[in-house]
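Of the protein chains in this complex, all but one are displayed in their positions.
Chain nomenclature is as follows: A and B, assigned in order of appearance, with residue numbering initiated at 1 for each chain independently.
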Amino acid sequence: MGKQGRGWTVGLAGLLSPVTLWLGLFFLVPLLLILAYSFGKSGIYGGITLGFYPGNYLKVFDPLYLEIIVRTFVIALLNTFLCLLVGYPLAYFITFKGGRHKHTLILLVMIPFWTSLLLRAYAWVVILGGDNGIANRLLQFLHLTDHPLTLIFTPQAVIMGMVYSYLPFMILPLYAALEKFDWRLKEAAQDLGASRWHTFWRVTFPLSLPGVIAGSILVFIPSAGEFVIPNLLGGARTVMVGNLIQQQFLQARDWAFGSALAVMLAVLLVGAIMFYVRRVGADKLEEV
Amino acid sequence: MAFRRRISRGDFLRTMGAGVVAGSTLSVLACQPNTTAQNSGGGGSGPEEKELNLYNWSDYVAKSTLPDFQKQTGIKVTQDFFSSNEELLAKLQAGGTGYDVIVPSDYMVSVMIKSDILEQLDMSKIPNFKNVGANYKGLGYDPDNQYSVPYQWGTTGILYNKKRLGTLEPSWDPMWDPDNKGKIGMLNDERETPGAALYKLGYSVNATEKEQLEEAEAELIKQKPLLRGYFDSTQNRPSVINGDLLLGHVFSGDAFLALSSNEDLDYLIPEPAATRWTDNMAIPKGAEHPDNAHKFINYILGAKTGATLSNYTYYNTPNEAALPMIDDALKNLPGYELEPSVFDRLQIIEDVGAATREYSTLFTSVKSS
Partner (left out) sequence: MGGAKGGPVYRGVQKVPDRVLLVFAGLVYLFLYAPIMVLIIFSFNSTKNTQVWTGFSTQWYGALIRDGSVLNAFKLSLTVGLTATAIATVIGTFTALALSRYEFRGKTFADSAIYAATVMPEIVVGVSLLVFFVAATIPLGIVTIVIAHVAFCISFVTIVVRARLSGMDRSVEEAAQDLGANPVQTFLRVTLPLILPGVMAGALLAFTLSFDDFVITFFVAGVGSSTLPLKIYSMIKFGVSPVINALSTVVMVSTMILILGGGRILARRQGNAS
């Protein structure tokens, strides 16, 4: 197949035309469409007038919306950080201490990853809900509190639900990266007298960076666009950009502003990822 | 992935793959009648298929309503659900979505009329329209019932725990009472909740003056720390029943459902004003089965069907012929049959045109404060 010729071109065209057609028509064109809409003007009863109205983007900088965007990024970053904090030691444990149970242990991480995100959020609705709920009874049993606390419908509940939902997305790439780790490097470092801690920071962690990057991206992106968890666990009191976009499309009938928000979110996320990957090393990502 | 283990030959998997392709093709074919891609005839000549696509609120028909209709007419009804008027509108604006009957609330009917997405009704095919009571027809959103006929109506008020709070005066103040902190649930609705604040201030639910809206916003921001959250009416109901909430902002049907199973609860319609709403049946433009749709609408307005419907949903019926057949247990609930003095203080939410977005911004700003 390597030689370029007529067959080569036909082969390539044959293989690529379905994807070009499908992603072109149903991914790129829709994105371009909301880009166009984001400069349009919404009619009062839906509908949109195309043109060049930067007003939608100016509106994004209204303190009200700016605050929501900033809050979204803070929550998403916090979630990513917490997932890393919890996920890294576990991935490390599975890789290096898992022994013959390694496969079972990683499978146990994968099972929640394959089950419905909605149902996992629902589990927390059940557990955190109510004064006489499971979480409240547990806290009182452990004498951590003497009166029922409001656990659900708080920003903390939202973050908790997100960490629970996205933790497997962090652990799996971390595990994949650590798996490739060459034991001899670690042993060599320790032979040279480096402390365990020192070995970790100087040898193990840098080598696992591709996993850290991939995991962080996999967690950060969906959490920045999240709108289900704030609804179910936040009691609609914690508004994120996802909720705002949904609201513009399905409630306020302002598709132009909704499109501007969506474009903004996409651009900010891509920007954040590029910045992050650049900072930590671009080529490392390819290895995962 | 765990599956990326090496196997030299994949006979088993190949069979499985072929099975998947074949199976899915078959199942898609089997599902064809459900999709709407076929004939775009739309009310042309010739008899319609015996089908009807209904787009409704969740849990809003009695268990027997659709099967009985099918028994009578042979028409099979497929039902989908929406959870807000705005969602309904957004989906309909996709143009000819294949629904034959939709159930928008009052103000949404007028939005839809203005957006030109409703079909005019042929009243000669809806003789049962005569059953509709005078209070429920010719309302502002569709003065001549050219496009819509009422389905159910109800009020929006407060479901509360009488045992814990005692009998409350009809007022919005308990929803702003710091003593009830953390035990109040408002509706996640950008007209009803700002509406509650407007009522409390003595303004109209359809206010558009900037100052009034700003005052309402301030009221809601003041209220927010006292709230457990903003929910659907169907979510507030179980929360009040199980004690997570002492007071829930709910639609009357949810309140009556709760009252009938729990004697500790009560429902009040606050002074000086509260919302009265009407959900209506309408036919969207481009409906493929308009004849069936008229048959269905006429069927719902029948005396017996209307009574069965309301006895199940616990909402009020606009159908006066059905009234005698409404369960007594339901009629005896507080706030089900309204005194004229109460009925007169109810307001109807109207489309406020350009101010719709003011309401939207107002509510976002409250929720994110």
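As a convention for this text, a contact is a pair of C-beta atoms (placed from the backbone, for glycine too) under 8 Å apart; a residue touches a chain by one contact, two chains touch by 3 or more.
These figures come from a predicted structure and were not determined experimentally.
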{"item": "Absent-chain contact - pick from B:D59, B:D122, B:D173 or B:E209", "value": "B:D59"}
{"item": "Residue among A:Y45, A:F73 or A:W255 touching the omitted chain", "value": "A:W255"}
{"item": "Contacting the left-out chain in the complete assembly, out of A:L77, A:M110 or A:L209", "value": "A:M110"}
{"item": "Missing-chain contacts mapped onto chain A", "value": "1, 7-8, 11-12, 14-16, 18-19, 22-23, 26-31, 33-34, 37, 86, 89-90, 92-94, 97-101, 104-105, 107-112, 114-120, 122-127, 129-130, 132-134, 164, 167-168, 196, 217, 221-222, 224-225, 227-228, 232, 242, 245-246, 249, 255, 258-259, 262, 265-266, 269-270, 273"}
{"item": "Touch list for chain B against the chain that is not drawn", "value": "1-10, 12-14, 16-17, 20-21, 23-25, 27-28, 31, 34-37, 53, 55, 58-59, 78, 80-81, 83, 90-91, 93-99, 232, 234-235, 237-239"}
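Keep this in mind: only the chains that are shown with their structure count from here on.
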{"item": "Touch list for chain B against partner chain A, complex", "value": "1-2, 84, 86-87, 89-90, 93, 111, 114-115, 182, 188, 190, 224, 227-231, 242-244, 353-354, 356-357, 360-361, 364-365, 367-368"}
{"item": "Residues of chain A touching chain B in the complex", "value": "44-47, 64, 67-68, 71, 103, 106-107, 110, 129-132, 150, 153, 234-237, 239, 244, 247, 249-254"}
